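Note that this complex is displayed minus one protein chain, with the remaining chains in position.
First chain written, first letter: the chains are A, B and C, and each begins at residue 1.
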Amino acid sequence: MHQPETNGNGTFNGAASGATKLAPANVATRCEKCRKMLFTRDLEKTQKICPECGYHFRLTAEERVESLVDDYGAFQWMDDDLRSADPLHFSSRNVAYAEKLDEARAKTGISESVIAGMGAIGTHRVSLAVMDFRFIGGSMGTVAGERLTRAIERGAEGRCPVIIFSASGGARMQESLFSLFQMAKTSAALTRLRTVQQPFISVLTDPTTGGVTASYAMLGDVIIAEPGALIGFAGPIVIEQSIHQKLPPDTDTSEFALAHGMIDMIVDRRSMKVTLTHLLKLYAGKR
Amino acid sequence: MHQPETNGNGTFNGAASGATKLAPANVATRCEKCRKMLFTRDLEKTQKICPECGYHFRLTAEERVESLVDDYGAFQWMDDDLRSADPLHFSSRNVAYAEKLDEARAKTGISESVIAGMGAIGTHRVSLAVMDFRFIGGSMGTVAGERLTRAIERGAEGRCPVIIFSASGGARMQESLFSLFQMAKTSAALTRLRTVQQPFISVLTDPTTGGVTASYAMLGDVIIAEPGALIGFAGPIVIEQSIHQKLPPDTDTSEFALAHGMIDMIVDRRSMKVTLTHLLKLYAGKR
Amino acid sequence: MSYDLDFEKPLAEIDRRIGGLRKRGDKARPEEVAALERELAGATADVYGRLTPWQRVQVARHKDRPYTSDYIRFLFPDFFEMRGDRRFGDDRAIIGGMATFAGRTVMVIGHQKGRDTKERMECNFGMAHPEGYRKALRLMQHAERFGFPVLTFIDTPGAFLNLAAEERGIAEAIAENLQVMAVLGVPIISTIIGEGGSGGALGIGVGDRILMLENSVYTVASPEAAASILWKSNDYAPQAAEAMKITAADLLELRLIDRIIREPLGGAHRDHRATAEALGAALSEELAQLVALPSGVLLDHRYSRLRAIGAPASVAV
Partner (left out) sequence: MSYDLDFEKPLAEIDRRIGGLRKRGDKARPEEVAALERELAGATADVYGRLTPWQRVQVARHKDRPYTSDYIRFLFPDFFEMRGDRRFGDDRAIIGGMATFAGRTVMVIGHQKGRDTKERMECNFGMAHPEGYRKALRLMQHAERFGFPVLTFIDTPGAFLNLAAEERGIAEAIAENLQVMAVLGVPIISTIIGEGGSGGALGIGVGDRILMLENSVYTVASPEAAASILWKSNDYAPQAAEAMKITAADLLELRLIDRIIREPLGGAHRDHRATAEALGAALSEELAQLVALPSGVLLDHRYSRLRAIGAPASVAV
């Protein structure tokens, strides 16, 4: 079974099964964009989109899966047994990386920054992997890289489309070069998918930066982004620090990426499933 | 034999065989760039490069071949029998296109805007084609397109490199869509060369614009240009007329093309043969 | 829809009279209106039945002529737009994406001129920058990877001629498309739906079949440009249009295109839906033939076709 660490008492969008981390229904949250106070119960109804301004709050990985698949209960979780071997026995400021991983698992209820499995979207069987930014900034280390690679391989072997929802600050520093090389590994895996005429649909959510953008995430046959997501290699803050250059306010947003030809489409979360279904139908069309 | 129209009394660079159109040795020409008066006999010694400022005067196609091949007398001219079928029976201002062709032949001593054949450069056997801007602006119609295509095919069939020196204002209007489609034909022919691991070396000389740049000429495995050549799709004059925009003075020169990543190298004419030989040696290297 | 082209003046006059009658409402005599409408139809058939090449240029450029987006609306209702070249930008002068057509998934790519002022500015009047051709390249290679036939729709005065286009290699972008299309492993059908302007048209125009709408034109240079060079004055554009053989009928006779799609009475701009239906029927027929060919045969035919264009004569030398 999936997610032993999950406390299982959250709710999302009215579904009974759960692993989500929303505050109780009567608690209020401030919208990051329009600064209005919003009730959790209202956000639940809109898939965590601000009813006032359309701001897309971040979803947990499990909320994401639930929002997409036809039958969440039937979703086959995969590779949940994988754990970082902590190849460098890394620690910083007297805190072992292993402890950080334990903390992240406890906090998020999931076992790593990527969760993955097989399910159906609009009746189309797909290999789906989703990142969770809460888990050490959605960073890609050996487990994330391996789960993404296996998700791609399941598409290649099972001849079905692969869909990955990214949300990541980049490579995980605590696994150093092992993390960096996951960029090469995931990108290489996609070449296997190409040989079987199955698509890779890459969906970029807030935020998708660093090594993830510079590898598989930008290699989608189709690349979709949620509105207002931060998307870029460095991100505007790093750029401003690095070159002491003040940037236009929309730098490295979904809209910026669309304007610069990097993505195909910006899709509101409420239309995401129908958009993916549309695409899956087209790719399933007679050749 | 090649070039029946050639009067055969020119001289070039001291060679006995001839078809060039230089003025008598004691006649003076004004340099297009530095405006100095130069004697033909001096220009002959420098392959028509201004000794004062390095300006590259245009070469005739035959001068070009002579400047490159190991043994001009042994150069095998090819496809000299091809003539435009004038498929539209074109005329403008009561002058038939057929008459213009006759005029151009008489003026230049060559039979069309491209001449081609097989020869050796630095002992490497190559298929060589050269354009001549004097022939209706080096325009590419059916004969030019066919000769270029056959030159490429000779490379593919004989497994030797193809070198084309371009000098063209673009497609020949008098053959209308037949001319336009030569762009597709020559570009398609290059795909045949790719399958036999033989290179296409494209050399752009003054001027190379229009349909020629938008087809085979920009598809070189290596692209070389002579210094100061006009290179571009539209050319600065057309752009200025079209959008009423004053352009920087170096727009659409070889140096502009190099700066914008479109060509590999600018080569002085006096180093052209040694550069091509260098390249041919590399492509002939063990795989 | 008004009759506003020069040669449509007689039609405009009849139309004005019909309008006058109609304004009278119930007082109008139906027989009178019907008679005038028959007269208009007859006159239209007459005028459009003997358009000069230069008049066809006017029709091909008509502001109400159906554009790629109109054909998408009628023929490809589940069109999924794919944007951007993944390198520099998303050029709105060339649009493209996947859609279902005749029971299979196809890749649709076409120039877009833009209808109103705002859209025209966005689309740069259908004159693409290098990133437009590179987006088209990406989409064609995507189509090849997935085995989707490619349908292109050509409607451009030409590639854009400005400094930015030169800087980013407009010539290279078109050239690369010519080479890639020559060996793309899926069927390609290109249709000239309006203006086929030179290299900018050809850049998405290499195909197994080349179709033309009845009143579209395909030119190596615009008649105005050709006139200014060969006749030394723009005023000779009608003569240039004539001499250059730019109409669908001429080009079919010269065997440079494969098929003409008839337009509704009075031109495609008078009935977008009917035009789209005629085009759709033709595409469907041609596509059925092409998908039946093994890929090797398809590519051999395509190459032979390109190779044979404009064979010159041989003379004794």
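The criterion applied here is as follows: a residue touches a chain if its C-beta (ideal position, glycine included) is under 8 Å from a C-beta of that chain, and two chains touch if they have at least 3 such contacts.
The model shown is predicted, which means the values in this text are computed figures rather than measured ones.
Per the touch definition above, the residue from A:L177, A:V196 or A:V274 contacting the chain not shown is A:L177.
The missing chain, though absent from the display, is touched by one residue of B:N26, B:N94 or B:Q197; that residue is B:Q197. Within the entire complex, the positions of chain C that touch the omitted partner chain are 86-88, 130, 134, 167-169, 172.
The chain not shown here touches chain B at positions 194, 197, 199, 218, 221-222, 258-265, 278-279, 281-283, 285-287.
Against the chain not displayed here, chain A makes contact via residues 1-2, 4, 80-85, 87-88, 90-93, 111, 141-143, 145-146, 149, 171, 173-185, 187-191, 210-211, 213-219, 232-234, 238-239, 242-243, 245, 247-248, 251-252, 256, 260-262.
Following the convention adopted for this analysis, only the chains that are shown with their structure count from here on.
Greatest Cα centroid separation from chain C: this falls to A.
Distance from per-chain Cα centroids to the pooled protein Cα centroid is smallest for C. Computed from the mean C-alpha positions, the centre of chain B lies at a distance of 33 Å from the centre of chain C. Chain A and chain C have Cα centroids lying 42 Å from one another. Inter-chain centre distance (chain A to chain B, centres taken as mean C-alpha positions): 55 Å. Taken residue by residue, chain A touches two or more other chains at no position, since every residue touches fewer.
Residue numbers of chain C whose C-beta contacts span two or more other chains: none are found.
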